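A single protein chain has been omitted from the complex, and every remaining protein chain is retained in its original position.
Labels for the chains are A and B, by order of writing; each one numbers its residues from 1.
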């Protein structure tokens, strides 16, 4: 019976996709057909209807429509332009500078909101018009946005890590949060590097690519060396000497900036003006981050506050009137709705998969292949990558944590480490066709097709998988920070 | 031979004492039926939240589920009585009510809602935990934002005690506590432990305001499809798992309190009478209710 369910599921899903049935309905129809294998028609239809409706009854999901709405208001209200102008001053001199801005903004925003989907929609919809105006390839921009949005899932706070902690029944959330920093930042830097390489190759050929990427790596190594140096100062000299050294460094930095400003008066003036112009908009980030950290509101509520703040700013700038508002709202609802229908049908499909024990059976069969630690970790990673192709993150974490965690802890893996592996791994799946919430959101805000975004996505996935393998086989990347702080 | 498999889904994780109680029940049922009637357990909310699982029982796609009596309120209003603060004097008092006539009446009184109660599982006493302000008297709750479940009686109770009840979804609670969106929450010791809220909340005041049990329920459609003999095995297996679950629960409470104390949580034992006096007005209001009033008086009459 279980075997029959898998066949019905896979065959019907592929068939429907190929003939061009909308993806959300393909998921729904293959889900209900699988249900009909074991459940009577009326209870099956009613259960699927219930799963679709209750799947949307989630407070955390609200962040998606709200950040999309805030982004649309900001676009219409002239806020985005001011933000991007400022960002361009900061990193515009790099080739692929705007792509860097996109990645950095996603790391920041995804970190705060804890939701990759909200981040991809908010940052994506703000950045895309500018990227297009600057002549960036739409598909390339979408790929950067889709993959970099996942960094917010490992950089804390992260709702998915909380879900993992609950599913694992005993892993410290604080430790998980601390463990997520380095892998998240590493992924972000990796995507920046790959974006730079792709951009340079297209515009300056192989030589330019090598030159730019070396420059990028040199800057990174420089930053790391300085950071390690500053960190080590404390243990090398007396507290008084350390304070003096830090003070000297700060003075040197300020003096350097002053010298630069006096040499490039025009540039410094413009930079300052752009900064002041962008300040009210940057305040949105301060209000969102500050509000969450100070405990005024939760991450989800912050998205509604963002809508309010964007609205106020847009009215102050007089670039939005009450008459425009229904249109902006309707456009946001449309973008949101197809994501929500996907969530709804995905929840129905995940339910019948869990009900039929399909994931368990598949992974048990695959794990029977070996008892070598490295091979098993590789198999688990491959299974999760495969699962991520078809399934959304939360149900995947809920279903696979209880199956895999006992296996990997027997192999001597730290459950904190495995949580990060799982989140990084399933992050790849959020962007892979046919089922990936980030893929859908990213394509929608950038107005590109899934078929065409796949090509620039592939090298980005390669970076993510390299980071995933690094984090899998070098536990210190995730465990160093929590271990240092006593977890 | 016809081999029947019943699906049981619930929201707890597999290390939870109530889950272990249900595993024992499943094992007893398999033994009694010689493997002809077995139960597959789906933990961790894989098949939906508690509220949703009850709906699936009514729809007929799920056979059995375990829910908090607080969730049963939306389906059968009588269950509201079990969520009232200080309705039970002691643990023994609550056990006598669950095991006795009133318990049976509540379990079987759900059949008109297409579900049938099998047994009550102990879910201990719920108490307040806060980030840094210990609750020693009800006055300490003044102005504190306390997270409650989405349930009217839970909100009324916290309000009566002087706190500001704040409904926040369970998944968002950890970060809400960490950033101070709410000042505290209330739950039993094993949940404080497994939710990791003890990493943030360092004061746990065992005022034991409510004693809301868990309920094991089966779809009447499934129940009626069982033979008389199978029904008997099922009920016996459930009944036999009750004392086993209580033992697991007691062990888990002890273990949880030990672990959270080691993690730096201070445990307080406030004078419960101060709290019970504060909610007297609320209880009196419910005593005027036609259905609940009678039930409250009957529960009060049960011995310890």
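The rule is simple: a residue touches a chain if its C-beta (ideal position, glycine included) is under 8 Å from a C-beta of that chain, and two chains touch if they have at least 3 such contacts.
Here, contacts and distances are computed from a predicted model.
J.: Which protein name, taken from UniProt, belongs to the chain you can't see among "Xanthine dehydrogenase family protein subunit M", "TRAP transporter small permease", "Iron complex transport system ATP-binding protein" or "Succinate--CoA ligase [ADP-forming] subunit beta"?
T.: Cross-referencing UniProt, the chain left out corresponds to "TRAP transporter small permease".
J.: If the hidden chain were put back, which of A:240, A:326 or A:412 would touch it?
T.: A:326
J.: Tell me which residue among A:8, A:304, A:389 or A:407 touches the hidden chain in the full complex.
T.: With A:8, A:304, A:389 or A:407 as choices, the missing chain is touched by A:304.
J.: Can you say which of B:74, B:137 or B:235 touches the chain missing from this structure?
T.: Touches the omitted chain: B:74.
J.: Out of B:82, B:102 or B:155, which is the one that touches the chain we can't see?
T.: Here the residue in touch with the unshown chain is B:155.
J.: Considering the whole complex, which of A:236, A:254, A:286 or A:337 touches the chain not shown?
T.: A:337
J.: If the hidden chain were put back, which residues of chain A would touch it?
T.: Touch set of chain A with respect to the missing chain: 16-25, 28-29, 32, 41-42, 44-50, 52-54, 56-59, 61-62, 65-66, 69, 296-297, 300-301, 303-305, 307-308, 326, 329-330, 332-334, 336-338, 340-344, 433-434, 440, 443-444, 450-451.
J.: Quickly run down the residues of chain B that touch the omitted chain.
T.: The missing chain touches chain B at positions 51, 55, 58-59, 71, 73-75, 113-114, 143, 145, 149-152, 155, 164-169, 181.
The definition used in the following text is that only the chains that are shown with their structure count from here on.
J.: Mind checking the centre-to-centre distance between chain A and chain B? Centres are C-alpha means, answer in whole Å.
T.: So the centroids are 37 Å from each other.
J.: Residue numbers of chain B touching chain A in their complex, please.
T.: These residues of chain B touch chain A: 7, 13-16, 40, 42-49, 52, 55-56, 59-61, 168-169, 171-172, 174-176, 178-181, 194-196, 199.
J.: Note which residues of chain A are touching chain B in the complex, please.
T.: Spelled out, the residues of chain A in touch with chain B are 35, 39-40, 42-44, 46-47, 50-51, 54, 58-60, 114, 157, 159, 162-163, 165-170, 172-174, 292-300, 351, 354-355, 357, 395, 398-399, 402.
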